[in-house]
Every structure is written in structure tokens, then in C-alpha cells.
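Removed: one protein chain of the complex. Kept in place: all other protein chains.
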Amino acid sequence: MKGMLDLDLEQILRCRKAADLVAKSVLAFAGERTTVSIERATLRLLGVEGADDTGVPLVNRVVEKAIHLVPGGIMLPFAKAMMDTGSNAQETALAISNGQIELCEDAYQSKTVIDYADHLAAEAVARIHKTVSTRNELLERLGEGQRPLLYVIVASGNIFEDVVSAKVCVDAGAQVIAVIRSTAQSLLDYVPEGTTTEGYGGTYATQANFRVMRQALDEASKEAGRYVRLCNYASGLCMPEMAVLGAVERLDMMLNDALYGILFRDINMQRTLTDQAFSRLVSAAGGIIINTGEDNYLTTADAVESAHTVLASQFINEALALRCGLKPWQIGLGHAMEMDPDTEDMLVLELAQAKMAREIFPDCPLKYMPPTKHMTGDIFKGHVQDALFSLVSVMSDQGIHLLGMMTEAMHTPHIHDRVLALQATRMVMGAARHLGDEISFVPGGRIQKRAQEVLAKATELICSVADGGIFNALEKGHFADVSRGPESGRGLEGVYVKAAWYSNPIEDLLKKQVEWRGASNNE
Amino acid sequence: MKGMLDLDLEQILRCRKAADLVAKSVLAFAGERTTVSIERATLRLLGVEGADDTGVPLVNRVVEKAIHLVPGGIMLPFAKAMMDTGSNAQETALAISNGQIELCEDAYQSKTVIDYADHLAAEAVARIHKTVSTRNELLERLGEGQRPLLYVIVASGNIFEDVVSAKVCVDAGAQVIAVIRSTAQSLLDYVPEGTTTEGYGGTYATQANFRVMRQALDEASKEAGRYVRLCNYASGLCMPEMAVLGAVERLDMMLNDALYGILFRDINMQRTLTDQAFSRLVSAAGGIIINTGEDNYLTTADAVESAHTVLASQFINEALALRCGLKPWQIGLGHAMEMDPDTEDMLVLELAQAKMAREIFPDCPLKYMPPTKHMTGDIFKGHVQDALFSLVSVMSDQGIHLLGMMTEAMHTPHIHDRVLALQATRMVMGAARHLGDEISFVPGGRIQKRAQEVLAKATELICSVADGGIFNALEKGHFADVSRGPESGRGLEGVYVKAAWYSNPIEDLLKKQVEWRGASNNE
Amino acid sequence: MNSKQSDKAKMAPNVDPHAVLPYGDTLNDGLVQVSFSLPVALSPEATEAAKRTCIQMGLKEPSVYHQADLGHGFSYYIVYGKLTKPVDFARIVVPKLQETVASFDEINDRIKRKLGRRIVVIGACTGSDAHTVGIDAIMNMKGYKGEYGLERYPQFEAHNLGSQVPNEVLLRRAIELKADAILVSQIVTQKDVHLSNLAELADMLEAQGLRERVVLVCGGPRINHEIALELGYDAGFGAGSSPTQVASFVADEVIRRH
Partner (left out) sequence: MNSKQSDKAKMAPNVDPHAVLPYGDTLNDGLVQVSFSLPVALSPEATEAAKRTCIQMGLKEPSVYHQADLGHGFSYYIVYGKLTKPVDFARIVVPKLQETVASFDEINDRIKRKLGRRIVVIGACTGSDAHTVGIDAIMNMKGYKGEYGLERYPQFEAHNLGSQVPNEVLLRRAIELKADAILVSQIVTQKDVHLSNLAELADMLEAQGLRERVVLVCGGPRINHEIALELGYDAGFGAGSSPTQVASFVADEVIRRH
């Protein structure tokens, strides 16, 4: 179908093919590796929780103690230990952590261990499935309201204050609550434990905090008569573990994008691309919508000049997601309205781009991000910038709408900042509900031309990435005007090339259940 | 040319014909009458200024003393007195006011008096022409910036504070400064004198205040490098005098609409329709843009249901203006965005209507009024309502844009309220500068249908007004949901049926100079 | 003005009712947003003056997040700061209309039963005020937000004099009509013109010896019950008031006095 923008369908096809090549080689690379976090995530899937008395999570203790076993995968040795001691995963992990037992290599060849591990894998996967069916029931029963889903963040640092804020937001119409993480958490190579009441620029993501907020939102959902989604981050050095915690604690949405970590957190690309493959597999099974981070590129690069880098990256993220088994409805590709609002015809250009993303990825929800970079201390101006954003969003039929805050340039939002934002957004979206249906774009005009131009430049870029490979593209600074080398950044020490006998039955089972198309390098 | 809205051109023609019938009969009615204010205005055109020691304006004193001469017109007797005493208009008025001389009836037949009066008339008209050419020179030299003209009000009650505010506004981009009048002024049957520093909800309109502000804006124009227009009100019981003061003090724009006075100030319709004919004649000669008040209807009537009453009234005001000699570029027809912002598709409906007005009156500047009725104490919400208004305005190519204030529901604006409004408006208009050019409306869609429906209802209404006459329509409450009888309201006592010998040489001369089509009842 | 009113008792978790402070994102953080202009041009000293202005207001650590020169010797500021002086919420007592708002039918019924005749009500927007939408909302047939106005009540004889009615005229008509209640609307409030207008009417009524007999009610966006009492009125109705609220009060009060 020819869309409103008269885009070149052949070009789009070319982009998809190139992106798929990129994704294939990334997944081939990842398939040959595992990471400490993937192994810890596997333990978490088996049910290991909590920390020792020094605050170090048990899963970290276990993996540290058995670091030599990482290339072969932790699961079989761990399963063997469980069998041997007749204890459950938690007890086993404790025992290992205490030094009471040690994991050993001889598990890999044992048929009984493998069978037992398969059984544990089935249980783990069943646990994920249970959250999926709970969510589906709730969604069925309650619905979740009109699109775009209104998404707001809470971030006081204190999970209990966050709960209060979240409930206030739900009353005001929020459909997704995201708990932003504390500034440094993505660089931690462990997941903190317990509920937390202190954070900087966000609240720590912990399993306990997930539970607290999930329960609060379930209550709020009931009161509001609509299912409210919970969002957090499967990113940073613990990306795979976060994905697991999300899946088991019934989070509904997770920001998940290795490219973001590479470019904006200086996380090593080998590490996080490997982690991401596992994470997306888990999220695919968990029915989680992932959100990617292309929107962020426009905070460091110019939004007018670099619009095509966002599109190119979306193609790549789409391909990576599809190959990991995510369905299009689970792929919330990030984009953003980040042009200087004083740019003449800013709204014309943004509308073109937003509509373009919509036409190119018709089955993805798309996560549309509000102005951030050009927000200032002038809250009145900012509130209008956000209103224009809401307008473009509803006119271009976005799926997930992250609410802009007039106080963006100052602080993580105050309680009424969110309410005012929700009220304004709902007003604008209501007022313009069918505006998008009532207009068409002048053929060959500024809007069509802008979209066509961005697509053309994206095609060029993505073909060059397909040629040179993603590592090369990242080194060249093609995205976000940031350059990163394959050996640079944090976490490389946690990457291991898999041994020939590497085994991870949970991963294998998950791959069977979703349409995984990543492992094979000779497709 | 078929517009974007696919309006029925035949219907528009029918409206124009009906409106012209209405206008013709109004002007025939007015042509048979004069009012105390018309006579006072005539004296002002002769150069009479100032007040006596009790504060009563000289022109009022003169007309009171010679009230028996009003049916014949004050000018010939006054001219005779000038001739007899050999003094100028001001001295003559003083002498009359002091009781030193009395005006008498024998002037009407005197050829010398008539000749002298014609000479005085020529001088008076020349005075008006001089302001016109000064304005034209300034406009030529400085320009006045992009359309829509950004129009803001000042209204502190104190003309000197208003000057400060006005200059701040000009810095922030204002192109028109309107000084709002104190609450009760329109009900005064005289024009206060001198500069004023106290007012309620506005600043008194006085000749001295006009001068102070005109001078301030001339300075500001020079600094800004663009001509800044000054606006005030030719309305209320002194409508004709205000029009004269506007013309001689080089105001550029005046709110002028008898219907407004009738409906919202309870001014008698016979009085103000008669006054209006004279006022528009003066404004036509003075190169003044008049603004009409249909926008106000939507503050008392529902904006969705009564949109057609605005359109019907615009047709009538257009016809009345054209017949009084105003050129289309001088006719700022009022309309407004007054729907409840929480109405679904409010923006769709408003865009339809704004565009409709634009297509139907392509050569009139149109005065577009911001949300007022549904503004609340929530300044953040209000700021967004105003932003949507700016968007519709620029998308639909309006001519005069009255800035909405976030504090509309509270107070006449504070100094920064206007600056914030100007900044937001300029941002929105810049961002959407060519948006209107880039879209077309879906044939048969909500936008086209809304415009067509409003036009159809307006056609019906205006045809019924043409049948029954305007007095009847006003009595029936067709406009603004307000009903007024022909004998009710203030100021009827100041209306006089003209005697057969009525004479007003200035009026006659002005009529010759503009394309006046009002007097003749047998056209 | 959102008038969804919850009961006084309800508070956020862990609040000390004797020491309530503004809330930003953490209990007792005291965060407040402030904006204003200063009549001085923007300069580092002006920014400092803006901060000190906030310190005068008892705000700790004022952050000037936005500042702009407005030209001609003015500058504008948006500041956030932390208020440290709490309010003793538990001790606040507010005079309230005691009415229980009855429905259209209940009110008519009550008047019929307890008074046995129609209540004569006269209303106007007084002085030079021409804002009739408010008084119309309360009195006109079509009413407001889905509720009928007093004219539609069979048990009210309602006279709406409209706008710009001098106090003298209102009083004269009230006497002529033997009004049980006078409803006054005042919308324009600049320089507190509404207060003097309202006070004048109350005085005139008193002077006529009618104050006891006539229920005197005022309304408008800047009116509240407390102000009304201070001005010598029996009740005051603010923004968002509804016809039934007014009808309930007037009916009960007229009945009470008979």
C-alpha cells in the first residue's frame, strides 16, 4: 500500500535486507559467546535470589566461584550440584556461596544431569509463561485504554515514594509507569538487592522494587479499571538478569538496547551485544515489549541532520529483535522529537519523520520520546513544546507516548509535573483525536520530501553498515556522533567464548518456543 | 476558485446578498437619524477639545446647550457662531459653554455659513488625511512584519504603566497594542479628559491617553524597526467620538461593532446602529482597520452549536462596513476559538471553522480571538490551550491574532504574561509556519463537513434576518443567546430623527471621498 | 478550578498533620515553584535579587532555573526553592455552608411542604459589571452543567435583572417584588471593585431595615463563603457553583426564617 508519504517501498526493502545482514552477523558473534551476566541470569531463572551478608548477590557469588565453568555454561554443573545435594536452587546457591560445595566440570557429559537440567528448564520457562498468562488475563479483563499508551516515569530514588507517585499518575491517566534507574546502576556488574530508598536521578532496579511496584500497579489497575503496564530497564552490565527479573516479576515493558549502552554508558560492545541476544530471547518469551534507544542519538547529534541515523538504527534493532523471537507488537522502536523548537517549520519536519516511522514500521508500537535536549528552565515554554509533541504524536498515530515534562531541564519530575503533563497530553490528544485522519499531505511538498530524504540517507547509511559491520560503524561514530572501539568500554572481562560443550538448557528451550533465528551462522 | 473546504459558492453568494439587504435597511434607518454623539464627534472634528472646570467635555456642553438644534445638525449653527465671533472652534465652544454665546437656527439657510462650513469640513478632512499619510509613510518605511499580526492588550488602568508594558511587548514581538477600556466606560455618554492613572479592568480611552500611547509606540516602532499599530475601541455610547479621536490621533485599528454594544453592554440598538454608520465612515476615511465582535457571541452561546451565528453576523458586518466605505482590508471580522478544549476533536472543528472564515472572507484580515471562556485558573493548561489556538491560527492563515493569556481567568495580564504568550505564539507559529500549505483536507471528511454545515446553517439564519430585519433578529435572541428590544437599553434618549434641513458638511464630504453606499434608500 | 473535594482527613502516607509542607517528590522536601518579574534589567545582581526575593519568602536554596530580560528595565524569573516553615493543618477550621445539597425535586417539595408558597428570588450582576454568564448559570432555565437554573423550579419565582444593574435599582425591584432572596453576581475584581460593590448593597439593605427578612447571597469566581460572611452576606458561592447548591441553600434559609 502506498502511504501518505509516497515513500519508495523498494528502498525500505533494501534497508530491511541490509539490517538483517547486520543482525545476522551480530547474532552469530553473540552465539559464540556467553557472559557472566547471562550465566547469572540463568541462575536467576532457576530461582536463585538474594544476597549474602556482605550484600553481594548470590548469583554473583556462585558465578565468581565457578568462573572457570562459564565457558561451558553454569547450568549443568549447578543442576548437578542440586541433584547431588538434593536441595533446591536457592539452597544450592547458598551452599556454594558459603564454600560448602563446589561446582565441577564433570556435569557436562552426564545424561542424568542433562535430563534433570531439562526438567529445571521446563520449570523455569513455565514460571515465565505463568506471568504471561496472568498478564493476558488482566489485559483481557481490564483492557488498557486508547493508544498511544501514555508512559510516565517515576524516579524519586525511593521506591515507596515512587509508588505514591505512580498511583497518582494512574489516576491522571497514565497507562505505563516506568521506574528510572539510579545514575550509576547500569555500570554495576550486579543487581542490587532489596527495596531501596536512596538513588540519584532514579530508583535502583531490584527484584524487590519490581515486586513492590508491580503490586502497587495491580491495585491501581483494579481501581482504574484498566491494566497499567510496568516498565524498567533491561540494559547496562546486567542486561540479561534484568530481562529475567522483568519476565518473572511481570514487567510489561523494558528498555533494551545494546547500542544505547555502548554509546551512552560506554559499555563494551562485545559484552552488551552478547547480553542482548539472551535478553531479547527472554523478553520474547515473557511477552514483554522492548523499547529501543535511538531517540537518544538526537541528544548528542543534531536532530535535523541526523534523523536518518535514527531510522537506520531502527531497522537494525528491528532485525535483531525479530531474529531473537520478538514479535512486531513487542518492538517499541525509539524515536524522538528533538529539534530545536525555534527551527522554522520544526513541526512540519517532525510530523514528516514521525509519520515516516509509523509507515515504515506499521506493526511496531514505536516509543515516541518528547523534547529533552531543547527543554530549558522556562517551564511555560517547555509545556508548549510538550504540547506540540503530543500533537504530532496523535496526528501520526504513535503507539507508546512518553510524556514530556515541563521541568525536564531541572529535576526528575515532581508529583504534579506528571499530572499536569498527563492532563495537557490528554487534552491535546482528545482535541486532535482524528486530525490525522482528516488531512493528507501535499504531493511533493515539504512533508513528503523530508520523509523521502531521511529514508534515502538512512538507506545509504545502513547499506554501509551492512558492508563494514556494526563494530566498524560504531567505531566510525555513525550513531549519536559517538565513537566506540570493540575493545573499549566496561565489561569486556565478563565475556567468554563458549566452549564446544557449552550448554544452557533454559536458553535452548526458550529458543524452541519463540521463532529464534539467531544462532545459525549458515542460514 | 474552489477552496480546500469544498464550500458551496452559491450559498456564500446568497449570504452576501441577504447581508447586503440587512445592511441597506440598517443604513437607511441610520440615515434618517442623528445622535448627540455624532454631533459631538462633528465638533471634535472641527477641533474642539478639553473640558470645562467641572470636568464635562466642551463638546458635551455645547451639544447640551444646543440640544434643540441636534435634529438639524450642530455644524451649521456652530460654524455661524465661529464666523460671527471670528474665533476658532475651541474658543467658540468655550464661549458657548460659558454662556457667552448661544447657537441659533438661522444658520441652516445661510449660503455664507454653508460655504464657511464646507471650508471647515475640508480642513477637518485634511487633518484626517494627514494622519493617513503619516501612517502610510511609516508603514512604507518600516513595514510591520509577518501576518498574522500579533495583537496584545494592555490594561493596567494607568496609561503610564501601560506604556511600559506596551514597550516590553513590542520588544517581545507584538505588532498591535490595544489599550482595553475601563469596565464602565462604554456606558458613559461622554469621553473622559486627560491622562488617567486609575481604571477597572482597563484604562480609560481619552484623547490624551491616545496621544501618550501613540507617541510611545512611535518610539518603539523606530527602535524595533517595524511599525507597531495602536488599537482602541470605537464603541459604547461615544462610538462616533471615539472613531474621530482614533482618526485624528492616528490609531490604526478600532473595535467597532454596534451589535456588540447591543448584546453585551445593553446599549440601545437605534442609538448605536446610527452611531456606527457615522463611525465607520470616519474610520474608512482614516484608514483604520475596524474589528468586529462576533467572537464574543461564543462566550454566552455554545461554541459548537452557535458557530453559524458568528458567520451570519460576519456577513452582516462585512456588508455594513463595505456600504460605509471601508475597504475589505479594513474589515477585521471577529471570530474565536471558544470550544471547550475537552471536546473530542475540538481542534478539528476549530480548524474547519477558522479556515472557513478565511476562505469566505479572503480579503479581510479577520481578527482571531483566543480561548477565554474555557480558560481556568490552571495557567499551565491555559498556556497549552493558547498554543493550540496559535497553531490553528497559523495553519488557517489568519490576519490578526489576538494573543491568549494563560492568566485569562484571573486578571488583566501581568507584564510577563504577555511576554510568555508572545514567545509561545512565535514559537508555535514558527514551528508550523508552512504546515497549512503542506496539507489538504480529506474530501467529505470531518473538516469539510463541519465547515459546510456551519455555512448551511448560517445561510438559513441570515436569510431569516434579511426577511425579518435586524431589530427583530436581535429581539429573538438569534445572536449570543441574548435578546434585546428596539426601545430597550441605554442611550435611546440621545437619538434624534433628522429634520429635513439636517446638515453635516463634514459627513457629506467624507461620504464623497469613500465609496459610501448607505444613504440612498432607493438603490 | 477543579472542585473534586475529598474529606479533610485524607493525607499522604506518614504526614504529620501538625506540620504540613509542600511536596515535590519526597515527603517534607518543601518544594515550591515561583515566578515573578522584577523592575530591574537582567544582570548578575538582578539574578541575585531574584534569589533574595525568594529567600524573603522563606525558601531555602532557591534555584533560578530561568531568567529573561524583558527590556525597559524589567526581568523575569522562574525559581524553585524549599519552604521550611510548615502549616499546622490539624488546627485549620474553615466556615462552611451547612447545607446538604438536595435535588431539584426535593427542593421543590420541601418548599411546598414547609413554606406553602413560591420563593421570590431576584438576581443581578451589579454595578458596571456586564458578566452575566455566572448569574445566568444559576438562574436561567437552561441552567449549568446539566442542572436546571432557578427559573425552571416551579417553587421559585425567579427574576434575573441581567447585567450592569445599579444597587439602587436592584434594591428597588427587590422591594417591589417582595423578594425573599437577592442573588448578586460580581465578576470583575480588579482593584477589589467587587468588594466595595457588595458591601454597599449589604449596607443599603440594612439601612432599609430589610436585612433580616431578605436572604442575601453573592457569587463569582473570586467569592467564597468566608468572604461573603465578612461582607455581611448569608452565603457566598465561588467558581464552579451549581444551581442546586444555591437553590438548596436559599430554600433552607428562607424556610428557616419563616
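Lettered A, B and C in written order, each chain numbered from 1.
The rule is simple: a contact is a pair of C-beta atoms (placed from the backbone, for glycine too) under 8 Å apart; a residue touches a chain by one contact, two chains touch by 3 or more.
Worth saying up front: this structure is predicted, and the values here are computed from it rather than measured.
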Inset, instruction - May I ask you to name the displayed chains that the omitted chain touches in the full complex? - result: A, B, C
Legend entry - Touching the absent chain when the full complex is considered, from B:18, B:281, B:310 or B:409: B:409
Legend entry - Option from A:299, A:343 or A:440 whose C-beta touches the chain left out: A:299
Legend entry - Option touching the unshown chain, where A:190, A:233 or A:264 are the choices: A:264
Legend entry - Touch list for subunit A against the chain that is not drawn: 157, 164, 167-168, 171-172, 183-184, 187, 198, 200-201, 264-266, 299-300, 373, 376-378, 409, 411-412, 414-416, 419
Inset, instruction - List the residues of subunit B that touch the chain left out of this view. - result: 155-156, 158, 160-161, 164-165, 376-380, 409-415
Inset, instruction - Spell out the interface residues on subunit C facing the chain that's missing from view. - result: 1-13, 15, 20-24, 27, 31-49, 52-53, 56-59, 63, 65-69, 72-74, 83, 85, 87, 89, 92-94, 96, 222
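Quick note on the criterion: only the chains that are shown with their structure count from here on.
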Legend entry - Chain centre separation (subunit B, subunit C; CA means) in Å: 34
Inset, instruction - Please compute the C-alpha centroid of subunit A, do the same for subunit C, then give the distance between them in whole Å. - result: 50
Legend entry - Averaged-CA centre spacing for the pair subunit B and subunit A, given as whole angstrom: 59
Legend entry - subunit C: positions in contact with at least two other chains: 68
Inset, instruction - Indicate the residues of subunit B shared as contacts by at least two other chains. - result: 378
